[in-house]
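Yeah, one chain of the complex is gone here, protein chain that is, but the others are all in their spots.
First chain written, first letter: the chains are A, B and C, and each begins at residue 1.
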Amino acid sequence: MDFELSDEQNLLKDSFERFVKDNYSSDARAKLANTELGFSRGHWKKMAELGWLGLPFSEDVGGFGGTAVETMIMMESMGRGLVLEPFVSTVILGGGLIAEAGSPAQIEAIIPEVIEGNMMLAFAYAEPQSRFNLNDVETAASKSGSGYVLNGHKSVVYHGTTADKVVVSARTSGNSRDEAGISLFIVDNNVSGLSRRDYRTIDGQRAADIMFENVAVGADALLGKEGTAYPVIEKVTDYAIAALCAEAVGAMQAANEITNEYMKQRKQFGTPIGKFQVLQHRMVDMYMEAEQSKSMSDMVAMKLDLGDEMERRKAVAAAKAQVGQASKFVGQQSIQLHGGMGMTDEYSIGHYFKRLTTIEMLFGNTDYHFKRFAALSS
Amino acid sequence: MDFELSDEQNLLKDSFERFVKDNYSSDARAKLANTELGFSRGHWKKMAELGWLGLPFSEDVGGFGGTAVETMIMMESMGRGLVLEPFVSTVILGGGLIAEAGSPAQIEAIIPEVIEGNMMLAFAYAEPQSRFNLNDVETAASKSGSGYVLNGHKSVVYHGTTADKVVVSARTSGNSRDEAGISLFIVDNNVSGLSRRDYRTIDGQRAADIMFENVAVGADALLGKEGTAYPVIEKVTDYAIAALCAEAVGAMQAANEITNEYMKQRKQFGTPIGKFQVLQHRMVDMYMEAEQSKSMSDMVAMKLDLGDEMERRKAVAAAKAQVGQASKFVGQQSIQLHGGMGMTDEYSIGHYFKRLTTIEMLFGNTDYHFKRFAALSS
Amino acid sequence: MDLSFSKEDLAFQDEVREFLATSLPTDVKDRCDRGLHPTKEGQIRWQKILNEKGWMAPNWPKEYGGTGWTISQKYIAAHEFGQASAPIALPFGISMVGPVIYTFGNPEQKAKYLPRILNSDDWWCQGYSEPGSGSDLASLQTKAVRDGDHYVVNGQKIWTSFAHLADMIFCLVRTDSSAKQQEGISFLLIDMKTPGITVKPIYGIDKENTLNEVFFEDVRVPIENRIGEENKGWTYAKFLLGNERTGIARVARSKRQIVRLREIAAAERSGGKPLTEDQDFINKLTRLEIDLMALEYTELRYLSMIAKGKKLTAEPSLLKIKGTEIQQRLTELLVESLGMYGAPYEPERAYEGRNETPVGPDYANGPMAEHLYLRAATIYGGSNEIQRNIVSKMVLGL
Partner (left out) sequence: MDLSFSKEDLAFQDEVREFLATSLPTDVKDRCDRGLHPTKEGQIRWQKILNEKGWMAPNWPKEYGGTGWTISQKYIAAHEFGQASAPIALPFGISMVGPVIYTFGNPEQKAKYLPRILNSDDWWCQGYSEPGSGSDLASLQTKAVRDGDHYVVNGQKIWTSFAHLADMIFCLVRTDSSAKQQEGISFLLIDMKTPGITVKPIYGIDKENTLNEVFFEDVRVPIENRIGEENKGWTYAKFLLGNERTGIARVARSKRQIVRLREIAAAERSGGKPLTEDQDFINKLTRLEIDLMALEYTELRYLSMIAKGKKLTAEPSLLKIKGTEIQQRLTELLVESLGMYGAPYEPERAYEGRNETPVGPDYANGPMAEHLYLRAATIYGGSNEIQRNIVSKMVLGL
């Protein structure tokens, strides 16, 4: 039992932090978020060059063979800078699904391209009626010749705007919320019959609703065995949740540092506001929430690396619930302690608040994961 | 729409407050709570002489014809003094059930005795499995000749220790939790087959578990029509809840005054602890909870006097939930702000904490009434 | 003590409902219902309808154009306006500067400004906060120096809501720098078109321009635009802040939001069932509803005390604290009810010009905008921390 980083991991951490420091000043981030694309292809190329896009992939598909702990270290840094590049969508989700369930041919065709930064991915799983239930899939894939025809509406696909290929969950059999009968397909994002409504999200990112109208795909689009995708989806989204927890930890720590510093500078009634006991204790509570979140994020990364399925599920649910609560509290109170300044788009703290608000919601909000944990514990 | 007391009501209030001031100093109350009886028969006699035991009864049964607002005024004063006499058990519950459902003969035999202070009552409704559900009745009353035979176990009957007669809910038909099939019986507290386990409660009061083993009662023991008692029970316990809400308001106000005063006197680090901002804001929150509770208690009393059934239920559920939450918060924080002193049995604040803790639980705790309100609102 | 309504009250209720059903413009109602800021044109159009009906100023004395309503009538009107999603009048004229003018202004000022406020001819804004003085309002630095029959104003205000739309601003300015902080302040009414005034937009975390900075450079303000005495402005400012705290509870609005939240939750699905059947969601909704009920009756209780001539001290601070906390919990729960559709967000600037329909269900357009904007509710009008300081001092004597 050991919570400390190895020397190698510390080096990795330094390089993540350098990247953020060099590229993600508050101004630079704001500018980037306001571009049409919403992130930088230059950064993406740099991340590929540094080997980060291959970090979680195993060595036999050309990856770095990193553990969940290394992803955690990376995501914490990304959280500190509110980094905008679609790492989770492309590498953890899209790449993760393909590496987990793909045929050798699919893996070979896609993963190296992802690692080199030539291909971006997104995962289309949510639907208007599904809320946070991964099994609530009404998008239909019906057999047609040797392939399939897809029909349905996928909601809020993060980075569905820029992905080259989209991994889509669709129902090949069963009823709306059956776990059995769900399949995954790899679909080109410009295939005929696919239409998109692109938009911005409150955290400064890009997402899309994607509509499938008689989209014909070949048999080679099927990812894994037909109808058995649910456990794969659950596992890969659990890895994504762990990554988001680490991102939230980094964002909370940064928000706390910014707020703490502001409290030392900002004077009211002739004294720094950090001298008022009520605000001090609020800041202590924010610090404690971030500390508790850091522990849960470390815990969940290490649990993922232990490989036990039930333990993974419980750990992820617990971590997401705790981090979600903490994210709301830290984000909201950061604004409050900044007063009017916290309400302005120009100042950085509001952007932390909004990303933390979104992380709380992504892949199931706090309530959802409390319920999930309770169900797993009973 | 008017929230102010009439001149008459103000006079009544003065006399309640005088009684509490004269008889319920912190020391006197502690002594009384430690006696075998747990209250004073002398006080009871005095309350009868002042007409208070007849306050809520209508004039045609010899009562004062007071409204729920007058009961509220009285109970607020009683709460300030943590008064121990069994007013709610005898007058609001026992007396209320008989006045509401009794035959002229039953009313005539009992209510005047109650009003004159000669007879005490208690209401036995809870059972080991019932939790807070008034309809969860397994105590059985089976027909036997012209009368009934009672079997069952009633839990935590407040003042069942000293009541002359006990009103008992029992099932004459239907299944465990049916609302139909519940009847009420008036039983002498020393009838053959009835056995009691008397004990103290954390709020310094007395209660008993009462076991019925083939207790034979006559047909005249039946209160109201057989099998139809549920709405009566619900109504009368709603009045009791309103009374307890007012008592809690008085107790919270007193606890806040004691704590506020302590904060001005007690010095730490060379300054009164009331100068520390965190403690000030805590005290403000306690004050606000008491204020909100006062509003809900006034509201529920006035709603009872309007006489609409559905409005009554919703108002009572809302008030109990709000007052319950507030009671916990004010009670617990009163201890916290007193530090070690708050933990001692000798000092008064702990007794307020414990009575507030109990009120939160009586006739359904906060969660129960939140659920009840939600069910009534959906 | 009595909660019942008289026959007259019930007739009044009918009248209010009838008025709202026939007179409230659909577009105005829709924006209000969603929690979007009103358009200037829509807001003025609606306020003029209100003024025509004579209902613009329920809290003003009758002699200045108030309605003369009883507490019951005020309660009924507020409730019905809330349920109908009828916007309340913008506070800056009717609730803030209006009462200052009729309480402390001279006859000329009353005659000049009050009718224009009632008829929404002037859009007012509030020049209180400055970059260095947020919660510590009395430390303000904007200077007004006498020059003949004018003041020359120099300085800067910040967080000025709707300054970019305003015709008039009421301002606290320092007229005596040698006096103690609270003693050298005067209260001026300034025409926004006066040369030397520059408004610079501040974009909020909601990506909207509601707040502004207002710069004053040698702005000449006639002396007759000063309210009351020179250097006594702090008295008028405190009076105004007291007024502001009661309105800020927004109980009727929150009651309507509860209904809206139920509507949305009934339409949303979780595990195939309406969200209204999710016990955890219901739990949060119920707690909100009951907290709001307690606040509603507290407000009524205080109004009843005022009506009986009792004097409140800092009790209205409670209304501000609880009211804004509830507003924030409500918008948070509204956003939560949307599930993943809480994430898409396109600020209106972009929205107004485009042809696409908003993403997600129709009701998803609004809650996040309001949620973001209302983070300020616990900051503005004296932050909730300041309000607790006030209660601690004034009510508890700590």
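In this text, contacts are C-beta pairs under 8 Å (C-beta built on N, C-alpha and C of every residue); 3 or more make two chains touch, one makes a residue touch a chain.
Please read all numbers here as calculations on a predicted model, not as lab measurements.
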Original post:
Just one of A:Arg29, A:Lys303, A:Lys328 or A:Arg355 touches the chain that is missing; which is it?
Top reply: A:Lys303
Original post:
Considering the whole complex, which of B:Ser15, B:Thr228 or B:Gln332 touches the chain not shown?
Top reply: B:Gln332
Original post:
Thinking of the whole complex, not just what is shown, which of B:Glu76, B:Glu100 or B:Asp203 touches the missing chain?
Top reply: B:Asp203
Original post:
What residues on chain C make contact with the chain left out of this view?
Top reply: 279-280, 283
Original post:
Touching the missing chain, which residues of chain A?
Top reply: 1-6, 9, 69, 260, 263-264, 274-275, 277, 280-281, 283-285, 287-288, 291-296, 298-299, 301-303, 305-306, 318, 321-322, 370-371, 373-374, 377-378
Subject >> chain B, residues in touch with the chain not shown (by the definition above) >> reply: 126, 128-133, 136, 155-156, 176-177, 197, 199-203, 207, 209, 267-270, 276, 278-279, 328, 332, 335-336, 339-340, 342-346, 350, 353-354, 358, 361-362, 365, 367, 370-371
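Throughout what follows, only the chains that are shown with their structure count from here on.
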Original post:
What chain lies closest to the overall centre, CA atoms only?
Top reply: C
**OP:** Find the geometric centre of each of chain A and chain B from their Cα atoms only, then give the gap between the two centres in Å, rounded to an integer.
**Re:** 53
Original post:
In whole angstrom, what separates the CA-based centres of chain A and chain C?
Top reply: 38
**OP:** Take the average of all CA coordinates in chain B, do the same for chain C, and state the distance between these two points in whole angstrom.
**Re:** 42
**OP:** Would you please write down the residue numbers of chain B that are in contact with two or more other chains?
**Re:** 277, 281
Original post:
Of all the residues in chain C, which ones touch at least 2 other chains?
Top reply: 385, 388
